[in-house]
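Every protein chain except one is present and positioned as in the full complex.
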Amino acid sequence: MSKNRKHTQLSEIWRRYRKNKTAVLGFVLLVIIIGTALFADVIVPYSKCIEQVGADRLQGPSMAHFFGTDEFGRDLFARVVHGSRYSLMIGLVTSLMALVIGAVLGASAGYFGGVVDNVISRIMDVFMCVPPILLSLAVVAALGTNLRNLIIAITVSCVPGNVRLIRSVVLTTAEQDYVEAAKSYGTSNARIIFRYVLPNAMGPIIVNTTMSISDMMLSAAGLSFIGMGIQPPSPEWGALLSNAQQYLFTAPYLLLFPGIFILLSSLAFNLVGDGLTDALDPKLRD
Amino acid sequence: MSKYIMKRLLYMIPVLLGVSFLVFTILSLTPGDPGSIILGITAKKEDIAALNAEFGYNQPFFIRFFNYIGDIIFHFDLGTSYATRQPVMESILARFPNTLLLAVLSMCLSAVLGISMGIFSAVRQYSVMDHVCIVVALVFASMPSFWLGLMMLILFSLKLGWLPSFGADTLRHFILPALTLSLPSAAGLLRLTRASMLETIRQEYIRTARAKGASNRRVIWKHALRNALLPVVTAMGGGFGASLGGAIIAETVFAMPGMGTLMTTAIRQKDVPMVMGATLFLAVLFSLVILAVDILYAFIDPRIKAKYQNGGKSRE
Partner (left out) sequence: MEEILKIEDLSIIYKTDLETVYAVNGISFSLKQGETMGLVGETGAGKTTTALGVLGLLPKRTARVTSGRILFDGQDVCRMKEQELERVRGEKISMIFQDPMTALNPVLTVGSQIGEALYLHNDAELSQKEIEQRVEETLELVGIPKERKNEYPYQFSGGMRQRVVIAIALVCNPKLLIADEPTTALDVTIQAQILTMICDLQRKYGTSVIMITHDLGVVAETCDKVGIMYAGEIVEYGTLADIFTGDRHHPYTEGLFGSIPSLTEESRRLHPIEGLMPDPTKLPEGCKFAPRCAKCMEICKSRQPGVWEENGHQIRCHCYSNPAEVKR
């Protein structure tokens, strides 16, 4: 019985989502970007990323090299395509990790209240006093600049916001009568959290997670740009931009293409997030 | 009211201690001891040991922490840089004004632009301008600000030659960086303001105001705005933190000497006291800004204000 209702709920949300043209555009964009990342090898072999052809240095876009070449004669198109893997992966992994950690901490704080809530909230307050990029910088400073540490750094900066959001969502949901009812016939706390509270709190959480993927991608690009993230020769988009800075005036296309891709990926997630907000709460429209 | 302010100020103390502890702990994880970092691994063992003793490296963790805090509170001393062997505080105070100016300028710009366009967009919902605003805001909000900076550098500095591209000597140098930094966050504020206005306009008390005979203009300015701006004010507190972070990155684009370049250099040199000091300095600054915003919020929202004035005489 509940499976059927869930199915129609989802299809109802999907129906409302489909009606929103910009949301659909975002979804299409998202599929394209994820597809590019997944099938990067199929689109263009990785070898072209690192293949240096001295004679072809710093050439503008052409039929042979769609996006041009960089100072080592590497094909920019290949590098951008393969760079999508890094950005996407970082965005998704950090968001998911921050979501899980945030959910555990936030749900505990919201549901159990009292001392648990106080301790968690105070600790999160302290974390939130450090500007996110600064926090990530500090982590990277301590641990070193590589992919793994970048992920840790960005996740850490994202967790406090998640905890706060999930805590407030759980607080509102846990006040509902059906939770009282469940408690009154002896359901265990864990079961209540997972089967009653969290599923109904899903809406804002999903929207927030989608938007945060976009933020995470921008943060990663920013950190790599100032040399604190992924290092060359990896074709991560931020690192590509960092490299391209010196050729700002001579070869601006080196800046244009990676940047546009960052923009499009981030835009895709934002559009989808917006679309989900509208689809999940039809009152907000009209 | 002053009770509320006192309470918040007192609360700040454990928070600031916590922040110091957090920053200290994270950066203590940096591998390597002062001696090796400064003199290099090939230096003589005795020299390394001597330096380590000078920096108090071998003391237990909490002793070091308390000494650190003590130095800050009593001597205003953030430690000594491994690289320059000069007080960290000096370097920070020299570089910090540029970063602050950039962050403040961009915050002001983004507030003015974002909030006004957000109101405009909400009031003219469904119009062409509204749709344009939403799309433009979305695009700018998805844009990395440093990339926007680079693009604008090419356009304004190279092609048009209107604005200087590097350095931070005159105020003119700040125009382009502040502008590029402000646009993405203006976009975010636009979206927030718009959503908040739309939500507020839907409230029952707006209908009451209309039923009284208030004109549309009056309804928007006198009734809707104050309520709608409450979440926006809160968001701007956090926005300052983002501005600081963005400023740090923007400095690289525009080659401005500031905290950003200070920190990235320090990180590369493994200059732990410098990184620690800079991070802590900015974090404390940010905490104070958040405190100020909270107090400001209490002034605007009478529900909070009166809660602390009359000792809570509310009847919900």
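All chains are identified by letter, namely A and B, in their written order; residue positions are counted from 1 within each chain.
Here is the rule we use: contacts are C-beta pairs under 8 Å (C-beta built on N, C-alpha and C of every residue); 3 or more make two chains touch, one makes a residue touch a chain.
Keep in mind the model is a prediction, meaning the values are calculated, not measured.
Engineer: If I consider the whole complex, including the chain that's not displayed, which of B:Ala209, B:Ala266 or B:Leu282 touches that chain?
Structural biologist: Residue touching the chain left out of view: B:Ala209.
Engineer: Can you list where subunit B touches the absent chain?
Structural biologist: Residues 126, 203-205, 207-216, 218, 223, 226-227, 300-303, 306, 313-316 of subunit B touch the chain absent from view.
The rule we apply is simple: only the chains that are shown with their structure count from here on.
Engineer: With chain centres defined as C-alpha means, what is the inter-centre distance between subunit A and subunit B in Å?
Structural biologist: Here the centre of subunit B sits 21 Å away from the centre of subunit A.
Engineer: Mind pulling up the subunit B residues that touch subunit A in the complex?
Structural biologist: Listed in rising order, the residues of subunit B that touch subunit A are 14-16, 18-19, 21-23, 26-30, 135, 138-139, 141-147, 150-151, 153-154, 158, 198-199, 238, 241-242, 244-246, 248-249, 252-253, 260, 263-264, 266-268, 272, 275, 279, 282-283, 286-287, 290.
Engineer: So in the complex, the part of subunit A that touches subunit B is made up of which residues?
Structural biologist: Touching subunit B from subunit A are residues 22, 122-123, 125-134, 137-143, 214, 218, 221-222, 225-228, 238, 241, 245, 248-249, 252, 255-256, 259, 262-264, 266-267, 270-271, 274, 284.
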